[in-house]
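In this view, the complex is presented without one of its protein chains, the others remaining in place.
By letter and in written order, the chains are A, B and C; residue numbering begins at 1 in each of them.
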Amino acid sequence: MANAPVTTKKDWATDQEVRWCPGCGDYSILTAVQLMMPELDVRREDTVFISGIGCAARFPYYMNTYGMHSIHGRSPAFSTGLAMARPDLDVWVIGGDGDMLSIGGNHLIHALRRNVNVNILLFNNMIYGLTKGQYSPTSEVGKVTKSSPYGSIDQPFNAVSLALGAEASFVARTHDMDRKHMQETFKRAHAHKGASLVEVYQNCNVFNDGQFDTITKRANRPANLIDLIHGEPIRFGVDNERGVIIDSSGNAVIVDVADVGEDALVVHDEYREDPAVSFALSRIAANPYSPTPMGVFRSVDRIEYAAGATSQLAAAQEAKGPGDLHALLRSNPTWEVD
Amino acid sequence: MANAPVTTKKDWATDQEVRWCPGCGDYSILTAVQLMMPELDVRREDTVFISGIGCAARFPYYMNTYGMHSIHGRSPAFSTGLAMARPDLDVWVIGGDGDMLSIGGNHLIHALRRNVNVNILLFNNMIYGLTKGQYSPTSEVGKVTKSSPYGSIDQPFNAVSLALGAEASFVARTHDMDRKHMQETFKRAHAHKGASLVEVYQNCNVFNDGQFDTITKRANRPANLIDLIHGEPIRFGVDNERGVIIDSSGNAVIVDVADVGEDALVVHDEYREDPAVSFALSRIAANPYSPTPMGVFRSVDRIEYAAGATSQLAAAQEAKGPGDLHALLRSNPTWEVD
Amino acid sequence: MTDVAESPAVPEVERVVIRFAGDSGDGMQLTGDRFTSASALFGNDLATLPEFPAEIRAPQGTLAGVSAFQVQISSERVSTPGDEPTVLVAMNPAALKADLNRLAGGGTVIVNEDAFEERNLEKAGYVDNPLEDGSLDGYTVIPIPMTKLTQEVCADLDVKPRVAERSKNFFALGLVSWMYTRPTEPTLDWVRQKFKGKEKVIAANIAAFKAGHAYGETAELGSHMVSIAPADLEPGTYTNINGNTALSWGLVAASQQSGLPMFLGSYPITPASDILHELAKHKNFGVRTFQAEDEIAAVCSAIGASYGGHLAVTTTSGPGVALKGEAIGLAVILELPLVIVDIQRGGPSTGLPTKTEASDLLMAMYGRHGESPMPVVAAYSPSQCFDAAIEAARIALTYMTPVMLLSDGYLANGSEPWKLPDVESLPDIDVTFATSHNATNDDGEPIFLPFERDENLVRPWAVPGADGLMHRVGGLEKADKTGNVSYDPENHALMTELRQKRIEIIANDIPPVEVTGDPDASTVVVGWGSTWGAISGAIRRLGQAGTGVAHVHLTHLNPFPPNLGEVLAKYDKVLVPELNMGQLVKLLRAEFLVDAKGINKVMGQPFTAAELEREILAHIGEG
Partner (left out) sequence: MTDVAESPAVPEVERVVIRFAGDSGDGMQLTGDRFTSASALFGNDLATLPEFPAEIRAPQGTLAGVSAFQVQISSERVSTPGDEPTVLVAMNPAALKADLNRLAGGGTVIVNEDAFEERNLEKAGYVDNPLEDGSLDGYTVIPIPMTKLTQEVCADLDVKPRVAERSKNFFALGLVSWMYTRPTEPTLDWVRQKFKGKEKVIAANIAAFKAGHAYGETAELGSHMVSIAPADLEPGTYTNINGNTALSWGLVAASQQSGLPMFLGSYPITPASDILHELAKHKNFGVRTFQAEDEIAAVCSAIGASYGGHLAVTTTSGPGVALKGEAIGLAVILELPLVIVDIQRGGPSTGLPTKTEASDLLMAMYGRHGESPMPVVAAYSPSQCFDAAIEAARIALTYMTPVMLLSDGYLANGSEPWKLPDVESLPDIDVTFATSHNATNDDGEPIFLPFERDENLVRPWAVPGADGLMHRVGGLEKADKTGNVSYDPENHALMTELRQKRIEIIANDIPPVEVTGDPDASTVVVGWGSTWGAISGAIRRLGQAGTGVAHVHLTHLNPFPPNLGEVLAKYDKVLVPELNMGQLVKLLRAEFLVDAKGINKVMGQPFTAAELEREILAHIGEG
């Protein structure tokens, strides 16, 4: 896929009218992706976007690549088949929190543990958009929606924790208000050989407006966005005055740097084999209303699924030679009648 | 359910012939449960066993309680409905690693996050028994089975990690070779108000014999079973010479106590709100061939799902009075024709 | 402004069909709803057809973004939203472009001329402005600068321009209300209720409405004014209701009438979600709603609740039913009551989620592996969804079986006046849980046989908690009576037979079909589901024109009513209109060996009476 022809954003956009509500966070994610693609040195022809159903899942229609708008919840399964059959392709998977974590939760966690080489962008708006506003598996407890008029009673998933519990080799989080951060995160996901999960906090301005304002609004970011930067102590705050330590009982907690000293802070290490610390970091924020880590939580090398499958094929061919149908039919005892 | 009549093991057994292979680990789990039930002060009439499909899932047929042998993978969903409709019942859910983690993975993680009051016993034999020996989502990489003649390439799930990533409020592990440990663990699960997941390492002597021998054989236990005991430092070893610490980077690791001193060891705390340390502990053993923690990883109180639902019903009745059908039909504007 | 305009000069007409069309953001569904409500309260008979895109807000100004609401109001009984609108309210060029072809020749077009500017024209694919290029010749065009007028009237109210602009649909509503002499108070009341707390919004909407209302007179549109007298409906209390609400209330009623708490396991999907929303409100009726992680969990949770003794329901649309097949098969073999509601939509696959179609009948019949027969009930009008839901629940609970209840997008969202039933008159649903042993074993000890059967082959329902009735159910074939696992060949044959007969027997407990229209005609039209209105309308017209046609409408699709074969045998021609490629027609041909012919439409829209009239005539003409 190297040395792809030079392209611009326009080359990556289709002629189809974008059908999201005006103001929807999906627009900025689309723009970020369309602007990023020309920088990846990949051909549109070798790129496939696969989605399920939902507002987010309309994404493939707007990318001038190959694409499939499949059925609700199953995009990780479609993309697993495609990525196994065609390891030469660049496969992106797009879906919402309902699509990927509710009906599609199982396919997602299995794709992650298998480490299939797909880049999964989970647009988490903490609501069902397309079906007009029911609570989702990431909605906060007490959320009043059409299907929960008395407030939802479901403990939400934390997508990052769930992915780490499911053996994900690459897990990251970004948000729709920061194009640069999105692009960097998506590029990292793309560079990762294996399954990458990127949770994108995305504003649904019709059914869940402002859900992420506390952390993603420019003014609030210094106080409430915790940038995870590999090799750096984890610090944030308006005056960079706060930080994260692993406390004596083993939990990741926010502290005043002045109280503990910079040396006590966790130095972020994306490449730790053991996901425990990444998991601890994912627990810092129970919801997007308090300081929340953004960036790459984990990025470790593990054999990629299609590569594993392909090498077994190659080994079998090496050992047995290419398939010989005539011989196959005669591989059990035979006899002659004349 | 208190003050149930006195019963014995026999009262909890049906007249149906048990149809597992001779020597199967399922027998000892069944015995453990049948012997334990009389100690729980519950009525057989108020007890329901629900299972999916698989060898493990035959369990309900042998319990003289109410029971349902449902369909493959869906037992957490059936039991969620039953537990919501009938919070007065004691609902147990039984299934294998294929049933609960492959086809049923999504229902399992959703039941856990919702905290439905069911006791889930996951019989993990790291294989598909009933379908005669394919690898399962817990089988180790490289496993040669009928469906993976060249060795499986799938990274397995760690059931405890997965459950913790899915917001489980109660997670434990036990094994089929230790009746007492099983019973204690099942009792703890039963006492927990909310969803409890107990992973039971179970030997399938036909398709995966000896898989857990390294850790569960009596002779190997001292060296390789790490007992998690609330309030105690985590120690094990033939001479109790080893222990677990959270190291400087935040991972749980095994050390020689002599090297670090007893005070450095993790004191096990099941009740930690933050699941990070429990998660770290779940990562100590990547497979059942090296020292592996057993016992309760986590047990925290969180509102139970059916209780939450029931209290909304009660509140609505309180606020609006009991449903009045006549009034409901007239709740939108009406007019009279005479 | 008087509450009911009653200018004596206003000519009276029997019926009008109005279509409100605009951008998805223009509030056309609300406008149509309000107009409908006012007309219903006024006493007209009516039927509605909301049509909207699958997107939450499709691109502004485009054809894909057009949202429309059609309503027929009449002083006579009506059964459809009308063949062709006589008035089209078009809020932008796209709406005009999309819907002009539906308008009756010589009809009236009311347009918001402010929206006819270059960008919008272009988005709609107009090269020239249709208001100016003569392309509307032959129609009566009333161009009104609605946006500007609304903004002006709002100017004094200190509301934001955005809010003012958004109120223009109330201008249109005010105008049309004036034209059709609708009462205004219900609408104004509604605005005050709905936007309580948002005083600015209330003020803007009311101002816009009044401005529109006043505009008629000011602009001397008096010649367009007509009145439609209240319909001569049966005496009673009426409400305007759509199918999903009626269906939800029917389920609540079934719960009340059976004395069982209701459990709904559901996963949101268009056009079924509103049932979940509606039922979630009624917790004081003891209704438990569970938004599951997917459709499979939804149906399985319901089966779990059914095992626990609840009236268990799962609601969805076609794609959801396709996922539930395996679990429904379990309910079949467990012989547990369960109502599965399928609000059919345009298919296959994701298809046309917001459009109507009735192409899930054969899936309802056969969408499971093995021999797993199940009753199928179909609703035929928005308000009748209430009765259909009770009937489905009655069959499920009486015969210990899952039942498929079919509705569709048109019934779900369409509305009509409904004469409210007397709660006392609703059917009782008799449910008796088993509480004691029902047999003795060889040793003469009392035992419980969960698969012992009564004269209707129905097994007892023993729910957990019941003393001494512990038993296990499961998906493996079960031994007759005991329900224990059995691989015995004869037993499997017997159980298969029993499951089949049990469903067939239900035919004795459903009403025989009635023939309406002209029973003595030589042609019978057999319908099911939402085609009822259009078929009735077509047959009425044919009758008026001298062509008698008989009509049979099926609400029970499995088993068929006991006399159906006999009835069909009386006719030379059997015509079967369906919103699919021919599904009931297959069942009738196979069952009765009659040469039934299909009349089929798969366009995401209901039949119009006119279409059916034409088609039926054509078939009769074929001799």
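The rule is short, and it goes like this: a residue touches a chain if its C-beta (ideal position, glycine included) is under 8 Å from a C-beta of that chain, and two chains touch if they have at least 3 such contacts.
Keep in mind that this is a model prediction, so the values were computed, not measured.
Just so you know, the chain we are not showing touches A, B, C across the whole complex.
Residue-wise, the contact with the chain that is not shown comes from C:475, picked out of C:61, C:460, C:475 or C:533.
Which of C:199, C:514 or C:595 touches the hidden chain is settled by the complete complex: it is C:595. Summary of contacts with the chain left out: across C:352, C:431 or C:617, the touching residue is C:352.
Touch with the chain omitted from the figure is made, among A:29, A:55 or A:89, by A:89. For the chain left out of this panel, the touching residue among C:365, C:554 or C:612 is C:365.
Residues of subunit A in touch with the missing chain: 14, 16, 44-50, 53, 60-61, 63-71, 74, 77-86, 88-89, 106-107, 110, 309, 312-313, 315-317, 319-323, 325-326, 328-330, 332-338.
On the side of subunit C, the interface with the absent chain consists of residues 53-54, 64, 296, 317-319, 321-323, 325-326, 329-330, 332-334, 344, 346-355, 357, 359-360, 362-363, 365-372, 474-477, 485, 487, 489-490, 492-493, 496-497, 499-500, 580-581, 586-587, 589-591, 593, 595, 601-605, using the contact rule stated above. Taking the complete complex into account, residues 17-22, 53, 55, 58, 69, 71-73, 102-103, 105, 128-132, 134-135, 137, 146-150, 152, 154, 206 of subunit B touch the chain not shown.
Throughout what follows, only the chains that are shown with their structure count from here on.
When each chain is reduced to the average of its Cα atoms, B sits farthest from subunit C. The distance from the centre of subunit A to the centre of subunit B, each centre being the mean of the chain's C-alpha atoms, comes to 29 Å. In subunit C, 283, 293-294 are the positions where the chain touches two or more neighbouring chains simultaneously. Of all residues in subunit A, those touching 2 or more other chains are 102-103, 105, 137, 150, 154, listed in ascending order.
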